[in-house]
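Some notes on the structure that comes next.
A single protein chain has been omitted; all remaining protein chains appear in their positions.
== subunit A ==
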Amino acid sequence: MFAYLKKRNYINLKTILIAALVSAILVSINLSAAAQTTAAQNLSADEIINRRDENEYVITAYSEAEMIIKNSGRSQTKTMRSWQDKENALAEFTNPRDRGTKFLKRGDDLWMFFPQAEDLVKISGHMLEQGMMGSDFSYQDMLESDKLTDLYNFKLLGEEEYEGRTAYKLEGVKVPGKEVSYYRRVVWIDKERFVGLKEDLYAESGRLLKEARVLEVEEIEGRWYPVHMVMENKLRQNTSTEFIVREIEFNPDLPDNIFTLERLR
(Lines give C-alpha, C1' and ligand atoms only; values in the text may rest on other atoms or scores of the structure.)
Protein backbone atom coordinates (compact mmCIF):
# COMPACT_ATOMS: atom_id res chain seq x y z
CA MET A 1 0.00 0.00 0.00
CA PHE A 2 2.77 2.38 0.94
CA ALA A 3 4.77 1.33 -2.10
CA TYR A 4 1.81 2.06 -4.30
CA LEU A 5 1.38 5.45 -2.79
CA LYS A 6 5.04 6.19 -3.22
CA LYS A 7 4.88 4.97 -6.76
CA ARG A 8 1.96 7.17 -7.47
CA ASN A 9 3.92 9.87 -5.71
CA TYR A 10 0.71 10.81 -4.17
CA ILE A 11 1.29 11.27 -0.54
CA ASN A 12 -1.52 12.24 1.60
CA LEU A 13 -0.24 12.50 5.12
CA LYS A 14 -3.69 12.24 6.56
CA THR A 15 -4.43 8.94 4.81
CA ILE A 16 -1.19 7.50 5.98
CA LEU A 17 -1.84 8.49 9.52
CA ILE A 18 -5.33 7.04 9.55
CA ALA A 19 -4.13 3.83 7.95
CA ALA A 20 -1.32 3.51 10.40
CA LEU A 21 -3.63 4.06 13.29
CA VAL A 22 -6.22 1.58 12.09
CA SER A 23 -3.65 -1.09 11.43
CA ALA A 24 -2.05 -0.46 14.79
CA ILE A 25 -5.38 -0.92 16.52
CA LEU A 26 -6.15 -4.02 14.51
CA VAL A 27 -2.80 -5.54 15.31
CA SER A 28 -3.09 -4.78 18.97
CA ILE A 29 -6.55 -6.31 19.09
CA ASN A 30 -5.29 -9.39 17.32
CA LEU A 31 -2.35 -9.63 19.64
CA SER A 32 -4.37 -9.24 22.75
CA ALA A 33 -6.86 -11.79 21.48
CA ALA A 34 -4.04 -14.20 20.87
CA ALA A 35 -2.58 -13.46 24.26
CA GLN A 36 -5.95 -14.05 25.86
CA THR A 37 -6.49 -17.43 24.29
CA THR A 38 -3.03 -18.64 25.18
CA ALA A 39 -3.45 -17.36 28.72
CA ALA A 40 -6.77 -19.11 29.08
CA GLN A 41 -5.10 -22.31 28.13
CA ASN A 42 -2.17 -21.88 30.45
CA LEU A 43 -3.67 -20.11 33.42
CA SER A 44 -1.77 -20.87 36.57
CA ALA A 45 -3.64 -22.31 39.51
CA ASP A 46 -3.42 -19.02 41.38
CA GLU A 47 -4.76 -17.11 38.42
CA ILE A 48 -7.76 -19.41 38.15
CA ILE A 49 -8.53 -18.96 41.84
CA ASN A 50 -8.11 -15.20 41.64
CA ARG A 51 -10.33 -14.97 38.59
CA ARG A 52 -13.01 -16.88 40.37
CA ASP A 53 -12.61 -14.68 43.42
CA GLU A 54 -12.83 -11.54 41.33
CA ASN A 55 -16.02 -12.94 39.95
CA GLU A 56 -17.58 -14.09 43.20
CA TYR A 57 -16.23 -11.86 45.88
CA VAL A 58 -17.93 -8.58 45.56
CA ILE A 59 -16.53 -5.60 47.31
CA THR A 60 -19.65 -3.62 47.98
CA ALA A 61 -23.06 -5.22 47.75
CA TYR A 62 -26.54 -5.41 49.14
CA SER A 63 -28.24 -8.78 49.04
CA GLU A 64 -31.29 -10.62 50.19
CA ALA A 65 -30.87 -14.29 50.82
CA GLU A 66 -32.50 -17.35 52.25
CA MET A 67 -30.91 -20.07 54.30
CA ILE A 68 -32.48 -23.50 54.57
CA ILE A 69 -31.04 -25.49 57.43
CA LYS A 70 -31.75 -29.20 57.39
CA ASN A 71 -30.89 -31.30 60.38
CA SER A 72 -31.96 -34.95 60.72
CA GLY A 73 -35.20 -34.54 58.87
CA ARG A 74 -36.12 -31.16 60.28
CA SER A 75 -35.83 -28.14 58.10
CA GLN A 76 -35.99 -24.47 58.95
CA THR A 77 -35.77 -21.48 56.73
CA LYS A 78 -34.19 -18.21 57.65
CA THR A 79 -34.19 -15.14 55.53
CA MET A 80 -31.80 -12.27 55.77
CA ARG A 81 -30.56 -9.14 54.16
CA SER A 82 -27.00 -8.07 54.19
CA TRP A 83 -24.75 -5.22 53.33
CA GLN A 84 -21.03 -5.48 52.82
CA ASP A 85 -18.02 -3.52 51.85
CA LYS A 86 -14.38 -4.39 51.66
CA GLU A 87 -13.76 -4.97 55.37
CA ASN A 88 -17.14 -5.06 56.97
CA ALA A 89 -20.43 -6.83 56.66
CA LEU A 90 -23.80 -6.61 58.33
CA ALA A 91 -26.48 -9.25 58.16
CA GLU A 92 -29.97 -8.91 59.56
CA PHE A 93 -32.40 -11.79 59.81
CA THR A 94 -35.92 -11.11 58.61
CA ASN A 95 -37.81 -14.35 59.18
CA PRO A 96 -40.32 -14.06 62.06
CA ARG A 97 -38.46 -16.24 64.52
CA ASP A 98 -35.13 -14.46 64.27
CA ARG A 99 -36.35 -11.05 63.18
CA GLY A 100 -33.94 -8.37 64.23
CA THR A 101 -31.03 -10.68 65.00
CA LYS A 102 -28.00 -9.02 63.51
CA PHE A 103 -24.43 -9.95 62.82
CA LEU A 104 -21.75 -7.38 62.34
CA LYS A 105 -18.34 -8.21 61.04
CA ARG A 106 -15.72 -5.55 61.36
CA GLY A 107 -12.32 -6.65 60.17
CA ASP A 108 -11.52 -9.75 62.18
CA ASP A 109 -14.19 -9.24 64.81
CA LEU A 110 -17.71 -10.51 64.88
CA TRP A 111 -20.59 -9.23 66.97
CA MET A 112 -24.10 -10.55 67.35
CA PHE A 113 -27.12 -8.62 68.50
CA PHE A 114 -30.19 -10.26 70.01
CA PRO A 115 -33.21 -7.99 69.85
CA GLN A 116 -35.22 -9.72 72.63
CA ALA A 117 -32.42 -9.45 75.13
CA GLU A 118 -31.13 -6.21 73.63
CA ASP A 119 -27.81 -7.84 74.13
CA LEU A 120 -24.66 -7.31 72.15
CA VAL A 121 -22.28 -10.26 72.17
CA LYS A 122 -18.83 -10.47 70.72
CA ILE A 123 -18.28 -13.87 69.26
CA SER A 124 -14.80 -15.08 70.05
CA GLY A 125 -12.75 -18.09 71.03
CA HIS A 126 -14.32 -21.45 70.48
CA MET A 127 -17.72 -19.87 69.92
CA LEU A 128 -16.41 -19.06 66.45
CA GLU A 129 -16.42 -22.75 65.60
CA GLN A 130 -20.13 -23.13 66.16
CA GLY A 131 -22.45 -23.10 63.21
CA MET A 132 -23.97 -19.71 62.54
CA MET A 133 -27.63 -19.76 63.62
CA GLY A 134 -27.48 -23.56 63.69
CA SER A 135 -26.29 -23.87 60.11
CA ASP A 136 -23.29 -25.67 58.68
CA PHE A 137 -21.47 -22.41 58.05
CA SER A 138 -19.30 -21.67 61.02
CA TYR A 139 -18.78 -18.13 62.22
CA GLN A 140 -15.15 -18.67 61.40
CA ASP A 141 -16.07 -19.40 57.79
CA MET A 142 -17.64 -15.95 57.63
CA LEU A 143 -14.56 -14.26 58.97
CA GLU A 144 -11.93 -15.61 56.64
CA SER A 145 -11.62 -12.87 54.11
CA ASP A 146 -7.95 -12.92 53.23
CA LYS A 147 -6.99 -13.66 49.68
CA LEU A 148 -7.10 -17.40 49.24
CA THR A 149 -3.92 -17.49 47.18
CA ASP A 150 -2.06 -15.93 50.10
CA LEU A 151 -3.25 -18.62 52.46
CA TYR A 152 -2.98 -21.66 50.23
CA ASN A 153 -0.54 -23.04 47.68
CA PHE A 154 -2.76 -23.98 44.78
CA LYS A 155 -1.96 -26.65 42.23
CA LEU A 156 -3.90 -27.42 39.08
CA LEU A 157 -4.89 -31.07 39.14
CA GLY A 158 -6.46 -31.08 35.71
CA GLU A 159 -9.75 -30.59 33.98
CA GLU A 160 -12.84 -32.54 34.81
CA GLU A 161 -16.47 -32.67 33.76
CA TYR A 162 -18.64 -31.53 36.62
CA GLU A 163 -22.42 -31.60 36.20
CA GLY A 164 -22.09 -31.11 32.46
CA ARG A 165 -19.58 -28.26 32.63
CA THR A 166 -15.89 -28.45 32.00
CA ALA A 167 -14.11 -27.44 35.13
CA TYR A 168 -10.62 -26.92 36.43
CA LYS A 169 -9.87 -29.08 39.42
CA LEU A 170 -7.47 -27.45 41.79
CA GLU A 171 -6.01 -28.38 45.11
CA GLY A 172 -4.88 -25.88 47.71
CA VAL A 173 -2.69 -26.79 50.66
CA LYS A 174 -2.27 -24.39 53.54
CA VAL A 175 0.83 -22.21 53.49
CA PRO A 176 2.84 -23.19 56.58
CA GLY A 177 2.52 -20.61 59.34
CA LYS A 178 -0.79 -19.14 58.18
CA GLU A 179 -3.80 -19.32 60.49
CA VAL A 180 -6.53 -20.92 58.43
CA SER A 181 -9.30 -23.34 59.29
CA TYR A 182 -8.93 -25.90 56.56
CA TYR A 183 -5.66 -27.59 55.83
CA ARG A 184 -6.50 -28.60 52.28
CA ARG A 185 -9.22 -27.63 49.85
CA VAL A 186 -10.14 -29.10 46.49
CA VAL A 187 -12.00 -26.75 44.16
CA TRP A 188 -13.81 -27.25 40.89
CA ILE A 189 -14.02 -24.05 38.85
CA ASP A 190 -16.04 -23.60 35.68
CA LYS A 191 -13.55 -23.24 32.85
CA GLU A 192 -15.56 -20.70 30.92
CA ARG A 193 -17.40 -18.71 33.54
CA PHE A 194 -14.85 -18.85 36.35
CA VAL A 195 -17.43 -19.71 38.94
CA GLY A 196 -16.72 -22.21 41.68
CA LEU A 197 -18.87 -25.32 41.26
CA LYS A 198 -17.79 -27.44 44.15
CA GLU A 199 -15.38 -27.24 47.02
CA ASP A 200 -14.21 -29.92 49.43
CA LEU A 201 -12.62 -28.82 52.69
CA TYR A 202 -10.29 -31.16 54.53
CA ALA A 203 -8.72 -31.37 57.98
CA GLU A 204 -5.02 -31.82 58.45
CA SER A 205 -5.59 -35.50 59.16
CA GLY A 206 -7.04 -35.84 55.66
CA ARG A 207 -10.64 -36.19 56.77
CA LEU A 208 -13.26 -34.46 54.66
CA LEU A 209 -14.96 -31.90 56.88
CA LYS A 210 -17.21 -29.88 54.64
CA GLU A 211 -18.46 -29.99 51.11
CA ALA A 212 -19.92 -27.01 49.31
CA ARG A 213 -21.72 -27.40 45.99
CA VAL A 214 -23.09 -24.70 43.74
CA LEU A 215 -26.47 -25.67 42.36
CA GLU A 216 -27.26 -22.62 40.30
CA VAL A 217 -25.30 -19.75 38.80
CA GLU A 218 -26.74 -16.64 37.24
CA GLU A 219 -25.31 -13.86 35.17
CA ILE A 220 -25.80 -10.69 37.16
CA GLU A 221 -24.56 -7.35 35.94
CA GLY A 222 -22.23 -9.05 33.54
CA ARG A 223 -20.69 -11.57 35.86
CA TRP A 224 -21.47 -15.12 36.69
CA TYR A 225 -22.46 -15.42 40.29
CA PRO A 226 -23.44 -18.47 42.36
CA VAL A 227 -26.96 -17.88 43.62
CA HIS A 228 -27.83 -21.25 45.08
CA MET A 229 -25.43 -23.38 47.00
CA VAL A 230 -25.47 -26.13 49.56
CA MET A 231 -23.01 -26.75 52.37
CA GLU A 232 -22.72 -30.10 54.07
CA ASN A 233 -20.90 -30.84 57.27
CA LYS A 234 -19.39 -34.21 56.49
CA LEU A 235 -18.78 -35.07 60.13
CA ARG A 236 -22.49 -35.09 60.83
CA GLN A 237 -25.08 -37.14 59.07
CA ASN A 238 -28.22 -35.70 57.57
CA THR A 239 -27.32 -32.08 57.95
CA SER A 240 -27.01 -29.54 55.21
CA THR A 241 -27.48 -25.85 54.72
CA GLU A 242 -28.74 -24.34 51.51
CA PHE A 243 -27.99 -20.76 50.72
CA ILE A 244 -30.07 -19.01 48.09
CA VAL A 245 -29.42 -15.47 46.96
CA ARG A 246 -32.77 -13.92 46.11
CA GLU A 247 -31.52 -10.52 45.14
CA ILE A 248 -28.14 -8.95 44.85
CA GLU A 249 -27.05 -5.49 43.92
CA PHE A 250 -23.42 -4.70 43.31
CA ASN A 251 -21.87 -1.40 44.35
CA PRO A 252 -24.97 0.14 45.92
CA ASP A 253 -24.84 3.29 48.00
CA LEU A 254 -24.50 2.07 51.56
CA PRO A 255 -26.04 4.11 54.38
CA ASP A 256 -23.50 6.05 56.41
CA ASN A 257 -22.07 4.41 59.54
CA ILE A 258 -23.90 1.22 58.79
CA PHE A 259 -21.03 -0.91 60.08
CA THR A 260 -20.88 0.54 63.57
CA LEU A 261 -21.80 -0.98 66.89
CA GLU A 262 -24.12 1.95 67.59
CA ARG A 263 -26.16 1.12 64.51
CA LEU A 264 -26.36 -2.52 65.59
CA ARG A 265 -28.50 -1.81 68.62
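By definition in this document, a contact is a pair of C-beta atoms (placed from the backbone, for glycine too) under 8 Å apart; a residue touches a chain by one contact, two chains touch by 3 or more; residues count from 1.
The criterion applied here is as follows: contacts and distances are computed from a predicted model.
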Per UniProt, and picking from "Putative ABC transport system permease protein", "FAD-dependent oxidoreductase", "ABC transporter ATP-binding protein" or "Acetolactate synthase small subunit", the hidden chain is "Putative ABC transport system permease protein"
With respect to the chain omitted from the figure, which of A:Asn55, A:Thr149, A:Ser181 or A:Thr241 is a touching residue? A:Ser181
Who touches the missing chain here, A:Glu54, A:Glu129 or A:Glu159? A:Glu129
Which residue, A:Asn42, A:Ser72 or A:Asn257, contacts the hidden chain when the whole complex is considered? A:Ser72
Residue-wise, where is subunit A in contact with the chain that is not depicted? 72, 125-126, 129, 174, 177-183, 203-205, 207, 209, 235-238
